[in-house]
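I have a structure here, written as structure tokens, and I will follow up with some questions on it.
Of the protein chains in this complex, one is absent; all others appear in place.
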């Protein structure tokens, strides 16, 4: 890639976001790099670990109780993207605090914890407890509220598409995170995303992340039935990038809250598009599943 | 393609839709095959004309007045789709009635006329005049209301995302088309498409067409600016197929009005997915721009 | 902390390497071997796999999992059948073509210890590689290996020379070779004798799901231990997406949990798999 003339940032330099300084602007997206513990055993000729240059791993979303997730198949590959219906499988908040968070700290993985719940107040409870456990940790930088998972029957779809609910969730978590960032991750499955971003900003978040997956469906032509057991899933990958860019642009121009761009970022050029629109950081999702070094290589290339 | 066992329809056989019998179920989408007059000079070894087996050409959308459309560039190619901002360039309703409609009849091109306007009442006026001119024509089958073009500042976006306005447009046109089909083409840029389809159905349309283009944006990394002069455009092509399938499924299962499927249909397998979900017909858009014989070959393959 | 993904790691670290095709050709009518030269040699244990991808416009959104057949120096080999988009594109790779290779991954078949009973191998079609690798590396005189192919032309004879036993589902025309006609589980039964036979066995199986179910049933009936390698759909192959889960029995309340097959497997104790929950919803008519 030829570095364009307008590009000045060092994406691997520390930068201030809300009350905190984050180590860099290239993050991995929630659900696409596990809890951030799988990278240490993977090596490559060009990079020692997949964490090199990474500003934050956003963890798989954690819910108050453990969840077994949806039945298989959970992934449909499409020409330039995928539809998933993982169903928020996770170990649950308690196990996360006990087993995962200390391990992330021990291994020095910069992280943002993604949380989901079915009622706004639960976000407050989880944020408070997380801060209790995590306040002394150097590598825990904050919380991302997953307000948008379209796969989960209770919550999900309608939950995150109402500005008042978005505001309530942010407001519930904010007081418990005095020196950690609070990011609201928004759904793109709305006519206008700016009102959601405005609600989140007003309720006190430090940034919004846009976008989560787009509602999609694929049909198995042999059977004539939807491929996923729950019919719908979340569409991600390169194919949704133009939609993500449109939503990001809408937020940047209408609301002005800091935006973390996510959706279809595969390589350095893709990331540049989001930075060009004014994003303060970007997240690599589906591409990280394919290439453990996707985000790290992207960061290295943007740095050159 | 192996014909799946569940597939029984002959897509090139006449079928009843509302008050009319249409010659077939494979149509071309509005804006992607002009006014339907460009195919006669194109030949291929396997098919004499691009119209073979086609149930209807949906014309480029016609507006009350001629429109010069948007400045160039108007198209951005992406890996599995495109973003367009043509801006409804068209010759205007009067020139269409005078020059195009008789020519379509003379050449025997089965057609559905796509109309757009900025106020619901205008749809009534245009439908009435069209019927006056067209009632004696054999190959004019009806009207598709373009309620969703996201490129046009006045109208477009918000216009088609309000169920009441959708109902008003359909209600205005309906009485003037006693023996012609009336199709409402819906925007996907809403949280829920079923309410729009329900409003259109209740107001008396014979079918809804889903989907129009998805709002998208692309950035030129060299300059850091959006590629299209108006920033946003309409995303189409294979990449939006999962979104189209999801919207179609939502309508079929929640509303039950006949659905004409459109969005990312490139080949016979793609069309089958829409028929599997219950569509009565499908439209080929972006693929028809690349391959003048796309719809005709698709029809031939589904027929075998 | 299995469900967290930090499953017990195999000795070798995983490498993300850019390889080059050195050979790619048929070893039977339906099966092909792909040899890829990597920038460095990697260690693997039989049963471990690699995630492969093409480059350029044919690059796939997700890599595809393939069991490692063998390695020799910096060359790594795979046995495959062209059944879909990725494997068909793979079949078109010419020498020199670039291949992305993440390997080795996953839990291997157990290496034999002194107390390990004689092994009974059941390999079906493209399920051969992990068991070919096991047999080549660990084979002891009493171990038995059975391979099942579709028909005589489908059998990669050079990979399954005697003492491999071979069965075919269809036996057309005159059988030039002496092969068993029937399922590979039937062949295995013929080899181990009636239930009365006293020799305990460790069953190792890889192949289509019906084969795995049959192997698990056989082992259960005889009271033998059994390990199966599951070919579940995968997204990442390295534990981060949860797109590859299999239901396994669990002491906890619901009685089962989802195991991550790329890191906890692909080799599982057959007795732990919840075979009733296993497998996807059956196909039917259109919605």
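In this document, chain identifiers A, B and C correspond to the written order of the chains, with residue numbering beginning at 1 in each.
The rule is simple: a residue touches a chain if its C-beta (ideal position, glycine included) is under 8 Å from a C-beta of that chain, and two chains touch if they have at least 3 such contacts.
None of the values given here were measured: they were computed from a predicted structure.
Q: Going by the contact rule already stated, which one of B:69, B:204 or B:278 would touch the omitted chain in the full complex?
A: B:69
Q: Return the single residue from B:6, B:27 or B:80 that touches the missing chain.
A: B:80
Q: Mind pulling the chain C residues that touch the left-out chain?
A: Counting over the whole complex, chain C touches the hidden chain at residues 56-58, 89.
Q: Tell me where the left-out chain touches chain B, residue by residue.
A: Within chain B, the residues that touch the unshown chain are 31-35, 37-38, 41-45, 60, 68-69, 71-75, 77-82, 84, 86, 89, 91, 95, 99-100, 103, 219-220, 222-226, 229, 231, 237-238, 286, 288-293.
Keep in mind that, in the parts below, only the chains that are shown with their structure count from here on.
Q: Identify the chain whose mean C-alpha position lies nearest to the mean of all protein C-alpha atoms shown.
A: A
Q: Per the centroid of Cα atoms for each chain, what is the distance between chain B and chain C, given in Å?
A: Those two chain centres are 48 Å apart.
Q: Can you tell me which residues of chain B touch two or more of the remaining chains?
A: 6, 249, 276-277
Q: Provide the list of chain C residues touching at least two other chains, using ranges where the numbers run on.
A: 285-287
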